[in-house]
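What follows is a set of notes on a single structure, which appears directly below.
Only one protein chain is missing from this complex, and each of the others stays in its spot.
We call the chains A and B, going by the order they appear; numbering starts again at 1 in every chain.
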Amino acid sequence: MSEVDLKKRRLLQSAGAWGVLGIVGAAVPFLQSLNPSRVTRLKGMPVEVDVSNMSEGQQKTVMWRGKPVWIIKRSKEMLASLDVLQGNLRDPGSESSSQPSYAQNQYRSVDPNYLVLLGVCTHLGCAPTYRPEKGAIDSEWQGGFFCSCHGSKFDLAGRVFDGVPAPTNLEVPPYHFKDGALVIGEEGE
Amino acid sequence: MSDWLRLRVPFMYDLLDHLKHYQAPKNLNFWYFFGALSLLVLGNQLLTGIWLLMYYTPTAADAMASIEFMMREVNFGWLFRYLHAAGASFFFVVVYLHMYRALLYGSYKAPREILWLSGCVMLLLLMAEAYTGYVLPWGQMSYWAARVITSLFKTIPVIGEPLVLLIQGDYEVSEVTLHRFFSFHVVLFPLIILGFVFFHTLCLHAVGSNNPDGIEIKDNLDAQGKPKDGVSFHPFYTVKDVMGVGIFLFIFLSVVFLAPRGWGLVLEPENFEIANPMVTPLHIKPSWYLAPYYAILRAVPDKSLGAIAMFASLLMFFLLPWLDRSPVRSMRYKGPLSRITLGLFTVSFLGLLIVGCLPATYWATFSARIFAILYFSFFFLMPIYSYYDWHKVPPSRLTI
């Protein structure tokens, strides 16, 4: 290869490398801007909920990052129903479901009295309804959540029943209690 | 793989081959950057426009707020806004230089009349595009520019009034107008412009590039039928054009990053104030790139005649191929009359541009009249001076 050709090739290589670098660099702002804006990020900050005056069995819904989060104050009786069902559940130990480690227990919560769940069906994202009354959906029904879209059923800890389309238990968002208030969207210390 | 594709999309290969082997004259100089640069700026406008659309809201109450929101809260939102705003100004810089090249080297003359005309149409489209875009932030200047320009159409006899109603969609420029200008700006005009760009390029490749000597390279073919004075576009002009792109981006991005308001030329101060139909800004002026025609409008002391003169000043460009009766194309071989008149035209265009940006004082109007006369004489007298002017005989081969 002649000297000119070598020079040409070296220059072509550096021009190419520089060009690719430039295009990648130019793509960064374009992609970055697609991420949530600062306002959206601020809106996605943790939400504080006062749960002190909730009555037993009551459901409260708050929005966090565009999704409904349910808070349910469970009664003794409701908690007792959770022991009975083990056999009919797909993932009773929440092994393949998504929840913070502190909610991977039978009650799927930090404080068994308060259940905190993302109100989004793990099948295709519909919003299930809270049906606490016994026998509301079928004769065995101990109270729980029913998704009318494709008939998924969950118990009062958001655990999914066998034989329905939803694959996993309802998700638990990160949360903790701070000075008696419930803070959703943030891990505790 | 390549055969598999070649069988199915042969036209893609033809296109690539054509681009690769397109024979361009060997002597193209920096004036020939501006076509490729127009494409680059067009790409910039489309891309940043798509990004701006993700946050822009076309309502009277929220238009400005949505833009200011984008500039403060969205990651790099300011960058897209400034790229788009400065891009508009640079588009005109580049296109005006592109056209000036044609004036210098007679690129509008036979057989490139249609190529030139398609360019002229694009200039009008570009103005419409820039003007509708200017309205979108719904600042004071947006609003009043919309009012002033739409009322220009009122001067058209008989159909004027109904036409203006048709354009505005309301008895006065309002949010309804904003909505439709939005639709024109983001869909209608860009689509038509893209169509014309395609047509423009097809025409160019059919007749071939002119060059600073203004002679046809097709008149000197070698044994294989290739022009002796031609080189294939790729790699010779791709390398050159990429170099031009680099230089252009350096200048363009200097403005975007260091002086994005462009000293009031890119983003006018008055337009940071939200539209107020009750209060006209003290001094209404168009964007600099429309100022020459606006100056002509103001120079004529009669409303209808002023509007006619303004439109005529643009239509003049369309007539150019038939006004120039010189036997040679390039200014290099034209005589002193052509050179002087082009010089005076240049002065008058820049003069009108400056005067159009100034308040209409006595001296501004006075000089606008002088410049307007010069401007029109360049075109009206061209059949005479171009015909009787001295000229040199161009060489038969390119001077490199």
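Heads up, the rule we're going with is that contacts are C-beta pairs under 8 Å (C-beta built on N, C-alpha and C of every residue); 3 or more make two chains touch, one makes a residue touch a chain.
Everything that follows uses one rule, which is that contacts and distances are computed from a predicted model.
Undergrad: Not counting the visible chains, the remaining one has a UniProt entry; which protein name from "Formate dehydrogenase gamma subunit", "phosphoenolpyruvate--glycerone phosphotransferase", "Amino acid/amide ABC transporter membrane protein 1, HAAT family" or "Cytochrome c domain-containing protein" does it give?
TA: "Cytochrome c domain-containing protein"
Undergrad: Among the chains you can see, which ones touch the chain that has been omitted?
TA: Taking every chain of the complex into account, the missing one touches A, B.
Undergrad: Just one of B:Val231, B:Met310 or B:Val328 touches the chain that is missing; which is it?
TA: From the options B:Val231, B:Met310 or B:Val328, the contact with the absent chain belongs to B:Val231.
Undergrad: Which one, B:Ile50, B:Ala65 or B:Val347, makes contact with the chain that was left out?
TA: Per the contact definition at the top, the residue touching the missing chain is B:Ala65.
Undergrad: Determine and list the chain B residues touching the chain excluded from the picture.
TA: Against the missing chain, chain B presents residues 26, 65, 68-69, 71-73, 78-79, 82, 140, 228, 231, 235-236, 239-240, 242-243, 246-247, 249-250, 253-254, 256-258, 260-261, 269-273, 276, 279, 281-282, 400.
Undergrad: At which residues does chain A meet the chain that is not included here?
TA: Within chain A, the residues that touch the unshown chain are 4, 7-8, 11-12, 14-15, 18-19, 21-22, 25, 38-39, 42.
Rule of thumb we're sticking to: only the chains that are shown with their structure count from here on.
Undergrad: Could you tell me the distance, in whole angstrom, between the mean C-alpha positions of chain A and chain B?
TA: Spacing between the chain centres: roughly 53 Å.
Undergrad: Considering the complex alone, what residue numbers of chain B touch chain A?
TA: 47, 51, 54-55, 69, 72-77, 79-80, 242
Undergrad: If you look only at chain A, which of its residues touch chain B in the complex?
TA: 15, 19, 29-30, 32-35, 37-39
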